[in-house]
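One structure, pasted below without further comment.
Every protein chain except one is present and positioned as in the full complex.
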Amino acid sequence: MTPKKLQVAAAGLGRMGKRHAINFLSPELVAAFTPDPEEMAWAKVNLEPYGVTLYDDYKKMIEQPGLNAVVIGTATSAHAEEAIQAMQKNLHVLCEKPLSTSIPILLKCRQVVEEAKKHPHPKVMCGFSRRFDESYRDAHNKVEHGLIGRPSIIRSQTCDKHDPSGFFVAYAAWSGGVFVDMSVHDIDLTLWFFGDDIQPKSVSAHGIRAVQPELAQYNDYDNAVGIVEFWGGKIAYYYCSRMMAHGQEDTTEIIGTEGKLSVNSNPQSNFVNYYHHGGITREVPAHYYGRFEMAFVQEANEFTESCLDNKPLPVKLSNAVKAVEIGAALQEALVSGKQVRFDETGRRVEGGSKL
Amino acid sequence: MTPKKLQVAAAGLGRMGKRHAINFLSPELVAAFTPDPEEMAWAKVNLEPYGVTLYDDYKKMIEQPGLNAVVIGTATSAHAEEAIQAMQKNLHVLCEKPLSTSIPILLKCRQVVEEAKKHPHPKVMCGFSRRFDESYRDAHNKVEHGLIGRPSIIRSQTCDKHDPSGFFVAYAAWSGGVFVDMSVHDIDLTLWFFGDDIQPKSVSAHGIRAVQPELAQYNDYDNAVGIVEFWGGKIAYYYCSRMMAHGQEDTTEIIGTEGKLSVNSNPQSNFVNYYHHGGITREVPAHYYGRFEMAFVQEANEFTESCLDNKPLPVKLSNAVKAVEIGAALQEALVSGKQVRFDETGRRVEGGSKL
Amino acid sequence: MTPKKLQVAAAGLGRMGKRHAINFLSPELVAAFTPDPEEMAWAKVNLEPYGVTLYDDYKKMIEQPGLNAVVIGTATSAHAEEAIQAMQKNLHVLCEKPLSTSIPILLKCRQVVEEAKKHPHPKVMCGFSRRFDESYRDAHNKVEHGLIGRPSIIRSQTCDKHDPSGFFVAYAAWSGGVFVDMSVHDIDLTLWFFGDDIQPKSVSAHGIRAVQPELAQYNDYDNAVGIVEFWGGKIAYYYCSRMMAHGQEDTTEIIGTEGKLSVNSNPQSNFVNYYHHGGITREVPAHYYGRFEMAFVQEANEFTESCLDNKPLPVKLSNAVKAVEIGAALQEALVSGKQVRFDETGRRVEGGSKL
Partner (left out) sequence: MTPKKLQVAAAGLGRMGKRHAINFLSPELVAAFTPDPEEMAWAKVNLEPYGVTLYDDYKKMIEQPGLNAVVIGTATSAHAEEAIQAMQKNLHVLCEKPLSTSIPILLKCRQVVEEAKKHPHPKVMCGFSRRFDESYRDAHNKVEHGLIGRPSIIRSQTCDKHDPSGFFVAYAAWSGGVFVDMSVHDIDLTLWFFGDDIQPKSVSAHGIRAVQPELAQYNDYDNAVGIVEFWGGKIAYYYCSRMMAHGQEDTTEIIGTEGKLSVNSNPQSNFVNYYHHGGITREVPAHYYGRFEMAFVQEANEFTESCLDNKPLPVKLSNAVKAVEIGAALQEALVSGKQVRFDETGRRVEGGSKL
């Protein structure tokens, strides 16, 4: 008896796409797509020798015979459409977050969810890597076991090392804004720790442009703070920044009625401390991949296992849409300078009176 | 030549008042006032033997011949009036924070400042103990030396150990609310790190009652999160809570364009770690006094020195009023569920449009 | 062009052997040997389906056509003999530490080195996993870059969680003693940080039996401390223990004339801190595998790459023998209660006078 193998295709071979391809390479990757000549050159060296067929046309790739699944890591704007096309071919889908970005495109997100309902067999998951991180899982497990009582306050931040190249200014044109692009991870964690059925009640946000004033042209910010108050007496507050000098610093606190859990309140690359005349220094990962590398491997493994054994996926697709919706409400509050409110059914409420 | 001594009186001998009295006992304390019989009994044992005259009448105490200064640690509602009376006697004043609490009483605060202007000689200081803490001073010094570039974001929290006795519910009746009572320290730090002349632009706040629903009768909360956006591109965000299981946790981060400083991101009572079958545990101070004990001693010493040598006080009185004003705006935003806005001159702006 | 694959066999499928087999499974493992029926049953489920041929006879396995390499994870006493047999078949060898254990068997070790010299092509490496750990590599890299000046003092400990089952008492019968079995890792690190050519000058050791008095029958200890003074003004000191309540704690400090590096002075399983009424707790890995999991994967990858591309191995074989020799000298000092001395050429010196 030969063990089952999942035949996987990788769509997109940029920064994140390359990593997905490598994570799935052995033993499952059979196809890869990229429209980009540089990425194609990389694939010829790094994927083709292992029996991976390369495509510059997404639609052709998903017609490759025997294919079971697609991992989508292309530009965010293409995510939803590619996911829908793959589902129509009855392929399992692992899609990088976010499913889609701006508010109009939320329609697109919901379309993906609708499409997924039509194909009950294929597995469709939006990759929120932190759910696969050992530390977040340990924290979640402790919450489930009641160690902190009733979780009531979440503080969570996604802070990137400052990149002076201007990359993030250009990126802001289509990223959906910092809360959708960055804090969506923190919002996903909030849904995980507070429960997927939680409903936002009112949303406030404020931002500054401290190091990249050019972000003004896209109505975006390089540092932003937001608060989401939920129905039922829970609050999450978020900080996102692209200004860190020291590296990536993604920290979360879950505060309950009887205790608290923190994840990464002491960022560190590894177990080394350097003692010198100026004190004691530890280094910090420069990028999210340095922090979450093993979470991506775990994600690939669990997605594969779930597809092969027809087991439930660890993250619900509807959750991914909800996270984008809340991110979009924060972004609206940030740009408009007004609180955004919802009733208990999730409908927008206008006007300023306290609900 | 005998060294000069400052003749100090202590008003109020409650939790904090006792500590002030002890800190000033040697060699300066000459008088103490308390209306409370239990506190008076304590004073007979602990102060009188050292030559301290005891009073149950504040006005009589401040008439004691030779007196130079009063340390006010009575109930918050009495602070302003007692400070004014002391100044009218030409006495130096060290007053516990906050100067006053609710918004109408802000008038009172400003009255104190006005009174102080009439008495240029006496020193009047509102005691924000964190300004005298070695760690905060080290952080401030590093900011002054430009180590983090331009300070742009402050995160600061005042979190108390949960007290199930109900004390804080009763206290909420007159405390001014959590932002005025607790976060006023974080606001004061904000003014210190961002500059006393900074002006709030818009203020958002949200709160819950997770463990003390009875706070509803006083419109107060046991956990609250607020954001203050300042004119000029700076943001401070605050968390205050009375729900901590582990102890006091007052943490501050100052994030600049080129670096970051944290104060107390790893709370600990002392240098002990206990390794046991469940892991490695360090303890945390149960109360603010365990964290700031030496800051109070430093405050007493510097106040004395400033009075004796007629040197400038380390904290401006007007700053104390401004901190209460910002705290009151946060409290209003919290209770009303509406953002509170100001123009660049500090005047209230109504309506929801982005300034 | 198909990428080259190394055809690997795994000898021994016990605790560590299983992990080696899994690490090499994809894409290289083609054969596995175990004399143990339980391990064989495990292999039928976990290895055979992936095309791995199973053997209960080591000699037969190493005759499998096409085989390139053997990973030896059998009982320590078999290591040397199996390594020699594999080399005689011209196979590459990755052998678990230690190469051999007791002093007479040092002859065996040296025999392995002699045998290796006869087969210049096959790669032979003794697996000191810490050399493949990211943190130790970062520390070594910093030392190479001169960050701490001249490394002069090393403190290193290997401390296991207490195992009340009695396993380690039985194990002591043939383990070679705590310094050979446990501290050999710390000694290997010493050779790495001080240089492979360093010569011990005098060796002192002391031990106790605090929780396992039965170790007396094997002349072994459950806690031991040793010092190795090297010619040229360097000292390493070691602590090994099997009594930890909290988990695995392997810590190393490298102290130089201008700075210090520590590895793992704050043991932790992950990035979670749990705040509760007793303080703040972080957990610790229970076993070395929780700490060094990725190092073993890295070791497998680098061994494979070195064999396939005929690149130099990252650890010299002679070093493994030297580490056992120093461990054996510590064990002798421990058991005899006498210092053990060497001249600069490595020859034993008798008598007590200072060299």
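Just a few scattered comments:
Labels A, B and C are assigned to the chains in the order they are written; within every chain, residues are numbered from 1.
FYI, a contact is a pair of C-beta atoms (placed from the backbone, for glycine too) under 8 Å apart; a residue touches a chain by one contact, two chains touch by 3 or more.
It should be emphasised that the depicted structure is a prediction, and the values quoted were computed from it without experimental measurement.
Just so you know, the chain we are not showing touches A, B, C across the whole complex.
Of the candidate positions C:Pro120, C:Gly233 or C:Pro312, contact with the unshown chain belongs to C:Gly233. Of the candidate positions C:Ser26, C:Gln217, C:Asn301 or C:Ser336, contact with the unshown chain belongs to C:Ser336. Residues of subunit B in contact with the chain left out of this view: 1-3, 26-27, 49-51, 134-135, 138-139, 142, 147-148, 258-266, 269-277, 283, 294.
In the full complex, subunit A contacts the hidden chain through residues 244-247, 249, 267-268, 274-284. Take subunit C: the residues that touch the chain left off the picture are 148, 150, 152-153, 155, 202, 204-211, 223, 225, 227, 229, 233-235, 237, 239, 241, 243-246, 255, 257-260, 265-266, 336-339, 352-355.
FYI, only the chains that are shown with their structure count from here on.
Subunit B and subunit C have Cα centroids lying 57 Å from one another. Annotation: 41 Å between the Cα-based centres of subunit A and subunit B.
Counting only residues that touch two or more partner chains, subunit C has 274-277, 283.
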